[in-house]
Structures are given as structure tokens and as C-alpha cells.
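Have a look at this one before I ask anything.
A single protein chain has been omitted from the complex, and every remaining protein chain is retained in its original position.
Showing chain A:
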Amino acid sequence: MGKIGSDTKKYWEALKEVMDPEFPISVVDMGLIYDIEKNGDELHITMTYTAVSCACMEWIEQDIRHRLLQENEVQAVQINVVWDPPWTVDRLSPEGREKLKYWGVSSK
């Protein structure tokens, strides 16, 4: 998880409701979200994916936009996908690791 400013904490919480389509783990606990910045009524999300070949990119981005736009003060969501630093299992939150363990998936 990236740095959380007091003005963006609620959006990090909101994104905990957006699940990875392949596992019932949020995009936050998967460690996909690198940063959230608020600029007026616009949110700028910096994120990555577990793999360059992720087949669910558009789906996940749509879910992120849909959830954040439910916040009254948010009028637009810009998503910037980056590949550096690359995602590794080290980015999983402890909660994410527990859930993967529950589903029998190694996170080492």
C-alpha cells in the first residue's frame, strides 16, 4: 500500500470494496494501488497489475471508477497504470495473504 494522506484515506477505504475478479481480495489488499491523489473534484489513481497480461484490466479499472464516482465530491477519476516498481507478492497486505492462504494459494 502506498502513502495514505488524510484527504485520501476514505478513497483507500472505498477501494477496499473493489475486488480482484479472480480472487475475493480487494485491489488495495492485492497491493495494486500505488497512490491516490485528489485534485479538486478529480482523483488520480496510480496503480499496477499483477501481470502485464492481466485479462481483467478494463474490468478492474471500470470497477474502480464506478466505486469512486459514488463519492459525492468526486466528478472524475484518472487512472495511470505503471509497471515500475513491478508488482510482486511482497505487495500483498497481511489481510490479502490470509485470504490467499484460506483459498489455498501460496503468497511466498
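The working rule: a contact is a pair of C-beta atoms (placed from the backbone, for glycine too) under 8 Å apart; a residue touches a chain by one contact, two chains touch by 3 or more; residues count from 1.
Just so it is clear, contacts and distances are computed from a predicted model.
The chain absent from the displayed complex carries the UniProt protein name "Phenylacetate-CoA oxygenase subunit PaaI", chosen from "ABC transporter ATP-binding protein", "Glucose/mannose transport system permease protein", "Heme exporter protein C" or "Phenylacetate-CoA oxygenase subunit PaaI". Contact between chain A and the unshown chain involves residues 48, 51-55, 82-87.
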